[in-house]
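A single protein chain has been omitted from the complex, and every remaining protein chain is retained in its original position.
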């Protein structure tokens, strides 16, 4: 059975036809307006109708950044979209005559890696999605952990530093303030203040007087700039430290690091592994989880959403 | 079917006949020597033989503080017992002709609360066992989480304070250094140094020149001593804060606080709830897990071990 | 001898004629442009000329937020003014035929409190100026501590939280991120996210959808609002904790809390004293410094600058 996976972003939705091996047979994109729920619905419908024109599909999976009820039909809350207790499945079902499930986007991406990517050979896996923030997906004995209320896997909000950096969630010291792309960028910007000499190349790449962004740090690291490489190592070490806490709780076989920042994995993967092993409790008395980079890149959302529509 | 649950402690084992409602129909205790694996085996056998004499039992569950392989037959490592990759099930099966399973003791206690105690009406639960250290059990959709290698639920080793108190595991800042009975006791002892006046009653109860222990703090709290109550509130607040991190990852419906310290639950439960809600990410946009005290007390280990022998 | 004290702010300078008892006999204010060093000079000259018209003054003291060389003539660096290694005294001396000294503004304010305010009876004092940030002045045996390079007393940059909030100085965890007016405001704004119910009154006072500012928190505290009072207590406790570190280093007899936030001293003074005593090392074996509020308010800068011109 073919399915359609829909990945809802801030300003556009990406959708694709997904087969049972996790391959995307066709794709489309539709613009949308995050402030307007009806427009998001319309774009989803348009994408599905377009793809159904060429393929015989049996179900639709829709992934969005937000809290999804365990019944997989309602978005309870989405930080960047105008959805509040929004019955997305019912709205779509009124137009699309196919089984539809709604999923959290990090869960969808993690599921894709579990089924067809870095985790295809394991049963217990954690996906750490390192983008602007840190999201996660937890696979336990082959099942996606949704939790009692559908909001499991919010691993970016592990509290790792008492009185630490403020988080968008209002709290202090959440893991994602230390282990995300935004954390990397903030650290780079502050380095300019505390060490102007050491950060000279970083600032040059960003442009004099311009704010440093993640790609600038990546570009500097690619040149071998010492400050940029150190920033990535710090990022990786924090990723690893938090992963050690996750391992204490969940005991996975594999931790997959995905998300946009994982494209720079070569600069931080070793540090992540070091941070993990340095903080793994009972090391030496337990098997050690592996840490690997995700394999599916940006497609993971579409593939995972499409595949979850089968389960 | 009746089963036998065996709870292995440091110097004695407690065992009981457990029925399908989680009641203990008969009990026994045998002394043992934690340094001598053969003696532990012998005591387990003796207890089982004694209890089988009066009841028709169908299986045996053995719970111990240690890492148990997911195959439920081998203790990989036990911090306080002389077991290293010890094939406990095979050793016992050579003598006891019944199905036998080996389980982690915190998992057994959590399972008992889930099946017959504070969690009997929920499907997603975390048990926080607050004793000398902090142990845990995680129930996901009605299943006990064992993890890829059998060591899931080591929640006491969540890292909550960078550069924090040293833990027995060798690391710094583990949750159990802030949220356990030992943490309470250490805090009380240091209070004597930093605030001799405020801690006067505590020291009196312990005896002049004597080291303060947990029961002394509990006794002072029962009298309404301000310092002791504050110590318990601090303990509770740390329990709640760490629980908020667990909720971010696992999204349980219920968090059960058990273990020996839970006997003083009246002194810290409110603080635990406050610490939890003060640090719960996305509060207001998600249902909130409840925090309750365990109901089964010391029997939880026997009941849980016995009941897990059925699964 | 009368002197003139000049207090340079962001958009205006305030000046006054100061007598030997620390009284201000006359005042004036002149607008200025922080981006234009020549204009600041001009405004200072204008103020001095105006005040000299009516009084026979013998010296001028100029206080500014910045690093002042120990020779008291040059502003090495000012975070909010266009001065870099700026020879302020020489510039002014070219026009004003009087002895002139340049001082750091927090030092001037602290000196005023030491000579004529809360510290007039002590010899060893620390002034903690709690405004947007935290500044300080240290009096040792009746002398103002300027340090080897003129930058002593930057107590707001004590590092109190590893990996803590980012500071304007580029570092993490500086005391002023926890103990300043800005810290209070940020805490209030985040409380709106994490506890919408508890912070309802705070948000009402600020105006729906508006950003909460310090005066809103003060207004709510004056009404007895529980959340606002708790915010002030947290602020006070951090002030006290950092003061305990200062006491370990400096052993003052008195710690004076001044700056704009000290106007709300009634809401946080008790908490500051508690935080201090809770963290004072070797308490019980040493005399305890007192913590008091400043007495001179906004006049402290003028008075201190004027008085330091005599020394």
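As written, the chains take the letters A, B and C, and residue 1 is the first residue of each chain.
Quick note on the criterion: a contact is a pair of C-beta atoms (placed from the backbone, for glycine too) under 8 Å apart; a residue touches a chain by one contact, two chains touch by 3 or more.
Quantities reported herein were computed from a predicted structural model and do not represent experimental measurements.
The residue touching the chain not shown here, chosen from C:169, C:219, C:274 or C:295, is C:169. Only one of the listed residues, A:162, A:214 or A:242, touches the absent chain: A:162.
Considering the whole complex, the residue from C:15, C:160 or C:239 that touches the absent chain is C:160.
Although one chain is hidden here, its contacts on chain C can still be listed: residues 67, 76-77, 122-124, 136, 138, 140-141, 143, 145-162, 167, 169, 171, 174, 241, 244-246, 248-253, 279, 281-282, 285-287, 289. Where chain A meets the omitted chain, the residues involved are 162-163, 194-196, 278, 283-284. Mapped onto chain B, the interface with the missing chain covers residues 161-166, 169-173, 178, 186, 190-194.
Definition applied: only the chains that are shown with their structure count from here on.
Because chain B and chain C carry the same sequence, their contact can be compared by residue number, and over half of the numbers here are used by both.
The angle needed to superpose chain A on chain C by their Cα atoms is 180 degrees, rounded to the nearest 5. For this structure, the chains sharing the highest number of C-beta contacts are A-B. Averaging Cα atoms per chain gives one point for each, and the point farthest from that of chain C is the centre of B.
Here the CA centre of chain A is 34 Å from the CA centre of chain B.
Once the centre of each chain is set as its mean CA position, chain B and chain C turn out to be 51 Å apart. For chain C, the set of residues that touch two or more other chains comprises 162-163, 194.
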